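Here the complex is missing one protein chain, while the rest keep their positions.
Chain IDs A, B, C, D and E follow the sequence of writing; residue 1 opens each chain.
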Amino acid sequence: MEIKEIIEYLQNYQGPVIRLMEVCGSHTAAISKFGIRDLLSDRIELISGPGCPVCVTPSAYVDRLIELAKEPNTCVATFGDLLRVPGSSKSLSESKADGANAQMVYSPMDILKLAKDNPMTNYVFAAVGFETTAPLYALLIEEAMKQNLSNIRILTALKSMPNVIAYLLRNEAQIDGFLAPGHVCAITGADYFGKLAEEFHIPFAVSGFGDEELVVAIYGLVRMIEQKETGVKNFYPSVVESGGNAVALDKLNTYFEPCTVAWRGMGEIEGSGFCLRKEYAQFDAGSIGLKEDKKKNHACRCGEILMGKAKPTDCPLFARVCNPSNPQGACMVSYEGSCFTAFQTKA
Amino acid sequence: MEIKEIIEYLQNYQGPVIRLMEVCGSHTAAISKFGIRDLLSDRIELISGPGCPVCVTPSAYVDRLIELAKEPNTCVATFGDLLRVPGSSKSLSESKADGANAQMVYSPMDILKLAKDNPMTNYVFAAVGFETTAPLYALLIEEAMKQNLSNIRILTALKSMPNVIAYLLRNEAQIDGFLAPGHVCAITGADYFGKLAEEFHIPFAVSGFGDEELVVAIYGLVRMIEQKETGVKNFYPSVVESGGNAVALDKLNTYFEPCTVAWRGMGEIEGSGFCLRKEYAQFDAGSIGLKEDKKKNHACRCGEILMGKAKPTDCPLFARVCNPSNPQGACMVSYEGSCFTAFQTKA
Amino acid sequence: MCVAIPGKVVEIRDNKAIIDFSGNQVEAYIGLVNVKVGDYALVHAGCVIQTMKQTEAEEIAELMGGLAE
Amino acid sequence: MCVAIPGKVVEIRDNKAIIDFSGNQVEAYIGLVNVKVGDYALVHAGCVIQTMKQTEAEEIAELMGGLAE
Amino acid sequence: MEKIIMEHGSGGRATGELIRTIFEDAFSNPVLSQMEDAAVIPGGAQIAMTTDSFVVTPLEFPGGDIGRLCVCGTVNDLLMRGATPKYMTCGFILEEGAEVALLKRLVQSMAQTAREAGVMVVAGDTKVIEGNGGIYINTTGVGIVPTDVDIKAANAKVGDKILVSGTMGDHHATILSSRMNIQNKIVSDNAPLNEMVLQLLEQGIKVHVLRDVTRGGLGTVLKELAQSSHCEFEVEQDLIPVSATVKDFCGLLGLDPLYMGNEGKLVAIVDPEDEAKALEIIRLARYGKDAVTIGTVTAEHPTGNVLLKTHIGGRRSIDILQGEGLPRIC
Partner (left out) sequence: MEKIIMEHGSGGRATGELIRTIFEDAFSNPVLSQMEDAAVIPGGAQIAMTTDSFVVTPLEFPGGDIGRLCVCGTVNDLLMRGATPKYMTCGFILEEGAEVALLKRLVQSMAQTAREAGVMVVAGDTKVIEGNGGIYINTTGVGIVPTDVDIKAANAKVGDKILVSGTMGDHHATILSSRMNIQNKIVSDNAPLNEMVLQLLEQGIKVHVLRDVTRGGLGTVLKELAQSSHCEFEVEQDLIPVSATVKDFCGLLGLDPLYMGNEGKLVAIVDPEDEAKALEIIRLARYGKDAVTIGTVTAEHPTGNVLLKTHIGGRRSIDILQGEGLPRIC
């Protein structure tokens, strides 16, 4: 089947309304960037889920990062987006103006060199991410130990996919199928979502991040729904193997263990994150108990949006008080956030 | 006698050539600024002596300051002029560009507050000066002890007047009389120079720093010479008492003791300086043995100029290679240096 | 965001690989995957997270076949 | 350089005095001299080093007398 | 004099020496060497004036340096109003510790670019601040505008063709490559665009709008122009020229080439009649060989809108740059 035919199919779809959720922030961003919504019938809705690691970070975590960054001789290293996420009152980026020492890096591994070159400075990496990113922090700690670097710690807000999806489905999210994140599956294998598919009778399509890859996976989901199929189909076989990446999974399990963590706007979800194992507690910069999630603005509907229960445009603040220069909620911060992408591409 | 008559007298003086030395840098600067040379007969010469604390500092001292300023968590605090004195290769000011941490302050006492506010930083004060300034460092250490501040030290290059004057006179400096520094005498009393006057049969006139005060003291010296008087006459009685400042002298002697120090361009002179007593060695930032005096430029004649054996204009570098923006010797650095003042007011 | 495009491994140095993306060379840790020169690799935040097989076309075709009406 | 002009002590606070120079007020330590409000004081690098007597005119006149031809 | 020290900003002898040894030579012209408070120069009935400060790191980068950049930025802004660039001032803010040899190279690069662009540096200023060797330059330019020329952002008309003069993102990608330590052969496009602009005007092309694509990138520029003209633009992603290396560079860092800045590229909105001729003129001019049409002004629109047709055939509105344009990594 040619891609043109697939698009035609999706454009002309006239069946019952289908609501598909992409749970990966990179999918959200790519869908926007490629204008994919424009290719779908009005009866196929794409909903952004809680898959942007930045968007799901509770305010207590950001507040703690700021606290650390203000400690003398301490530098918080982080990916770019996280700098701008509001905590209960300010973001890391705004706190730099108050003397917080925060630095953007390309890779968690970059702090190995920084820590070695500046032995008097304590580096804390803001370790956010899902199953894809968590193994990198395992590698970081492994290297820090090998190189005997005692001035490296991480503050974790690591999330795991299955239990938050289960939470959505148990809390009446109206979703007919999931675009499963290709890179999570690259680590975990495609079967990772099999139990969920079975329990909730819902289809998953593993997708890559290219325009055609997304269109194909969406088509796959639509067809599975039409044919009342459940289970997981892998539309990203060049990267995703059934067993995933065994080395990475092994490292993940060596350094981390599942734990209960808080999600912005959704509260605590059992077993929905990873924490450092006790044996490696010396690498933890105080990640435990960062559950408080004070909204900067009470009208912010990030939580519902992350659950697929509301759209950005349903929020009274959207594009009024809340915009990317002055985000009221995390969904407006990340380039992958639902509110951000909705704002950026609004007609 | 009116000031006008005094000036007339000095202007019309036709006797044998008289060479007067002002040993205080502030006198040198004031004489220039007031255009006093222009008021004197050609037969009265004013020669600048080794009384500018900055000009007499050997290069090893500056090098050590730079070394300290480059140490992590160390800040060298200093009076403005000293920033620009060349060491064996660079000045403190130039070294700031290489990462040296140096700060100009108004008073040595300013570092008490700095040290208190920044307990992680070690402050080293560049303690230069003569009898006038030395008691201030005594006060500084006293206060540092009272306030329990352990992050304060001083690097001393403290000089004393009598032995360097004796050194000049023993080394054939052609001088007929001395303008004695008013503020040194404010501390030590006017009699401080009595023994020298007696030993070398030479007159001293203690002078203040105003234009009329200087003219009166010069007149006094000329008259004493004409009348073949020696001894010390106090033309600054409003400030200088015969016993000096007993409290200050007492503090000076409590914390410091006489020692042999090196003078730029002249070498070591016995008993010509003050060093911290052993009991207070913990306040010393390594002042002992800073004797090396590498000239930045071998043609520099600072030493001879400080001894009154040469004039700035005798130096082949003067106003050519050597100027205040690119000083080759310390005499071109300080606003009180002979070469600087000669350059600044050259016709 | 995860890098969506694969790069080609052009060199391996100790625990890192140099990976080329249309002329952009980045260094990436290889502690999570066994890679060799010539492999196509996915890099995420400075680490290789997976190598890429060249089999997509057929597998997808097969999948699609199953979905066609 | 040493300050050539005296300032007037306008206030004493613990171990420091506020000294006025034609409207410029500086704080100076007084650990080296006993000063009281109203005194004229010489300040050097943030410390009072001497107070000033008001007797100059006569003393100088006397000195000069001895020097006159 | 190896490094800049505070004294170089004193306004006294050291400042004079710095000016003589670094600036006078490089920029030598009779106006500047008078060293007056203000330069007095021939004017014109209508003048254009623009200012920009340049704070780029690194100071030297593949294809250029801050010296070339600060001339190009100001000259191009004048050109975008149809002005002939004539005079320039430069204000240097130097951080203590700046390397004098580097400063010399940058100033020589400025001077050479000024010659290329036909502008005379008529006044300058140097200040020194504490810091770690950074160099910041402000350039302000004055040009003469013929009274019959009226080029501005509000002038786009329905039917007009939207042209760009070459590949997008080269400058921005060059700078970020250095900062993120990514090795590639991308070079900055920093260049003065006199030839293409003055040729368009001389040859009577009906140029409605000109805008150089700098900070904020093509996306920001198009949206701003659409807003000013109250029009809807439609541009086609596949027509927007981006080199393969820049494209993958953006992919690596999660950046969108639409929001990547240039320093030697422009958008021209021209009467549809003149499209072909305009393209030919730009392509023949220096720095314009990759010029193409990327879209059309399709309709009036009260608030201004830009529609992008994506490779796969989707359509989305594009907005001005949000946030800092930082690399997204995770």
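Here, a contact is a pair of C-beta atoms (placed from the backbone, for glycine too) under 8 Å apart; a residue touches a chain by one contact, two chains touch by 3 or more.
Being a predicted model, the structure only gives us computed values, none of them experimental.
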| item | value |
| --- | --- |
| Neighbouring displayed chains - absent chain, whole complex | A, B, D, E |
| Options A:S242, A:T313 or A:N326, residue touching the unrepresented chain | A:N326 |
| Selected residue (touches chain absent from view) among E:N29, E:Q112, E:N138 or E:S317 | E:N138 |
| Touching the absent chain when the full complex is considered, from E:G16, E:G118 or E:P272 | E:G16 |
| Touching the absent chain when the full complex is considered, from E:T167, E:T214 or E:T296 | E:T214 |
| Sole residue of B:G15, B:G80 or B:G99 that reaches the chain not shown, by the stated touch rule | B:G80 |
| Residue among E:T50, E:N262 or E:N305 that touches the chain left out of view | E:T50 |
| Residues from subunit B at the interface with the omitted partner, ascending | 3, 7, 29, 32-39, 53-54, 79-81, 83-84, 104, 106-107, 128-129, 133, 211-212, 215, 323-325, 334-336, 340, 343-347 |
| Positions on subunit D where the hidden chain makes contact | 1-5, 21-26, 43-45 |
| Touching residues on subunit A - with respect to the absent chain | 84, 93-94, 96-99, 323-326 |
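Just so it is clear, only the chains that are shown with their structure count from here on.
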| item | value |
| --- | --- |
| Target subunit E, source subunit D, minimum contact steps | 2 |
| Pair with more cross-chain C-beta pairs in contact, given B-E and B-D | B-D |
| Most widely separated chain from subunit D, with each centre as the mean of CA atoms | C |
| Most central chain, judged by mean C-alpha position against the global CA mean | E |
| Between subunit D and subunit C, distance of the C-alpha-averaged centres to the nearest whole Å | 81 |
| Distance between chain centroids, defined by C-alpha means - subunit A, subunit B (Å) | 69 |
| Averaged-CA centre spacing for the pair subunit E and subunit C, given as whole angstrom | 37 |
| Residues within subunit B bordering two or more other chains | none |
| Multi-partner residues of subunit D (at least 2 other chains) | none |
